[in-house]
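Here it is, the structure in full.
Every protein chain of the complex appears in place save one, which is left out.
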Amino acid sequence: MPGETSSHPNEPPPGVTLPPSREESVSVLRRRWRKFKTLKRGWWSFLILLALYLVSLLNPLLINNRALVVKHDGEYYFPALAEWTTGKLHRAKDLGQRLIGEAQYRALKVQYEKEGKGDWVLMPPYPYGPYESLLEDPALEGPPPHPPRAGHWLGTDDRARDVFARLAYGFRISITFSLLVVLISYSIGVSVGALLGFFGGKVDFLGQRLVEIWAAIPFLYTVIIISAVVRPRLVDLAFLLGIFGWVGLSFYMRGEFYREKSKDYVAAAIAQGDSRLSIMFNHILPNALTPVISFAPFAVVGGIGALVGLDFLGFGLQPPTPSWGELVNQGKQNIMEWHLVTFPLGALFCTLMLVVFIGEAVREAFDPKVFSRLR
Amino acid sequence: MGAYFARRFLLMIPTFIGITFLVFTVTRFVPGGPIEQMILQIEMGGQAGEGGAGAAADATTGQGARIPPKVMAELEKRFGFDKPLPLAYLSWLGDVVTGDLGESYKYSIPVIRLVISKFPVSIYFGLIGFTLAYLVCVPLGVMKAIKHGSPFDIVSSFTVFIGYSIPGWALGTLLLVYFGGGTFLDWIPLGGFRSKNWAELSAGAKVLDQLHHTIAPILCYAIGSFATLTVLMKNSLMENLGQDYVRSAFAKGLPEKRVIFVHALRNSLIPVCTGLGHALGLIMAGSYLIEYTFNIDGLGYLGYTSVVERDYAVVMGVLVINTALVLFGNVMSDVLYVLVDPRIRFT
Partner (left out) sequence: MSEPLLRVVDLQTWFQVSGMTAKAVSGVSLEVRAGEVLGIVGESGSGKSVTALSFIRLIPDPPGRIVAGEVWFKGRDLLKLPWDEVRKVRGREIGMIFQEPMTSLNPVFTIGMQVMEPLLFHYDLSRDEAWERAVQALDGVGIPDARARMGDYPHQFSGGMRQRVMIAMAMICDPAILIADEPTTALDVTIQAQVMELMLDLHRRRDGAAVVLITHDLAVIAETCSRVLVMYGGKVQEEAEVVELFERPLHPYTKGLMDSIPHVQDKGKRLATIRGNVPSIFDLPEGCKFCTRCPVVEPRCWTEEPPLREVAPGHRVRCHLVPGTPA
């Protein structure tokens, strides 16, 4: 209809109001975000997980065997902060403790209180660290691992390290790790899929064959082999999982690009003389990306599961990294120590559950399944 | 069609070469490789290999000097280290093509025999586990699709999500700790395929013993594919119920059961069936995590121990078999596609 832009060319007479148009002009992403917020289970899971992660970033100030503040001889020391930010450790003798090496702050606290010279120590709320072996701790009797008790909420592991402290630090590592894996695999998957889908033709054909080859690699075994010989750090391992985890996504992205490419707005952009790259990034990518986002939480689940599983097998992060999987493996070696299996797996289960709930809500908001039922 | 599958098989060759070359290279250039392992074994009187990955590799550094050069050369020759990498790979590949995967230094038997001996156990658990998963998930997914939004759907979705949040091996360790005769109950064995005294048992006791060893691992196998399979089935059927041909079937006056269980279900089983092809590859390869958890002496556990013990011939052998199984699964899945979907004619 040439020349017509308004859907209501006739103006209503004064006093008559048309029903307000209910089609909102907010962006698709905003609308989906709003929808996500209305899905209570997913939204609350998101808030809880976000809060836990943010708190866990402050772990060194909350769960640590190093003191927050030490006052000694009129001077103030901040050992936890110093270790966290600069890696600097305080020697015991500098703080008036008769020990070789680093100060033992829990003992220091007792010592200062006995001395009564006005020196004091402020410990973090949970005064045990994830790497610290408590073998010498007089409060713990018998050989490790120790079952849960007052002071050590979840007991200790086979090297007398506090399980709660290791779980808390392990949480931060698991989430960071899986976010990293998702970031890496998404970057690769989206780029590869976008390139194949956008260019099509020979690029697509050749690329598809290569992707098929890559997809046929028995990925877990290959990761185990490589991990066994290169001793990966967190970033290496995330990269290793990332480069094996993108294939499904690239197929999906390729399909999306093929579909979006044939739509009018891309033709319009080409007609305006936009360069190919800017078409890809400004026009197609935002549209093709939206459905892909709904897979992300499930990729996070996969990342966490893979890390804990590899740690369990002994091919994950290097000891003494605090790790859920390593604790479970200790428990598997000695099934009498129920706390070494129950608590880390409980933490794993709760974390995965929160992410799954988020995923369910994100999917519902981004890619709602239409249900129509004839009879 | 024949041409398609011929091409499919031809494509397997570069895939196979790519993967094995990658891993072959990695195993050559790293510390703790076969030579060091061998040296350690000679020096420690065959005690190596029990200390796990870390200990074994750490202990080997700088000890090569005590081995006589002659022995060293022999070792290098045996593992192909006397040749440049591409040649070493080619000669290895040549052996593989003729069915020779080398010899395990730990067990001193041909790798191929070792691998084949592990197949039955892996297949036993894998097959029962997957069958169980399909038997539960397909009807459950169908019910959920038909009763979408009902209390049944909501409650079962919740259950499915809980299952998705427990990896199979995690459930396995929990079962072992709580039911494996630790502090708590003693209902299930600590793993293994059968009891040690299997040979002495009567026929009935054999059946019971086998069941006793089967239940826990099978649960873990099944829970792994439980959520994805159920949701796949549900979404697939729901999507098909909204299709035009379903409306046509209703317009013909067919009963609801006929439309849902014949017209829509037949179509929605297509993705579920083709998944079976991939599953077949997985079934035969076993699961590293679950076999490790339950000490099941299958292919997955062999793969795990060979990496821990740096038994490279076996590592490469397991990789070759695994790759072949994945590729085989892909082709199987295509074959199933052709069988269940008349529209698909690969050309």
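Labels A and B are assigned to the chains in the order they are written; within every chain, residues are numbered from 1.
Heads up, the rule we're going with is that a residue touches a chain if its C-beta (ideal position, glycine included) is under 8 Å from a C-beta of that chain, and two chains touch if they have at least 3 such contacts.
All values derive from a computational prediction rather than experimental measurement.
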item: Missing chain: touched chains present in the view; value: A, B
item: Options B:G2, B:P69 or B:G253, residue touching the unrepresented chain; value: B:G253
item: Residue numbers in subunit A that touch the chain omitted from display; value: 1-2, 4, 6-10, 12-13, 16, 18-23, 371-375
item: Missing-chain contacts mapped onto subunit B; value: 242-245, 247-256, 258, 263, 266-267, 270, 340-343
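In the analysis below, only the chains that are shown with their structure count from here on.
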item: Contact set on subunit B toward subunit A in their complex; value: 11-12, 14-15, 18-19, 22-23, 26-27, 30-32, 52-54, 148-149, 157, 161-162, 164-167, 169-170, 173-174, 176-178, 180-184, 190, 235, 238-239, 241-242, 246-247, 250, 256, 259, 285, 288-289, 292-293, 303-304, 307-308, 315, 318-319, 322-323, 325-327, 330
item: Residue numbers on subunit A that touch subunit B, as the complex places them; value: 209, 212-213, 216-218, 220-222, 224-226, 228-230, 301, 305, 308-309, 312-315, 319, 328, 331-332, 335-336, 338, 341-342, 345, 348-349, 352-353, 356-357, 360, 369-375
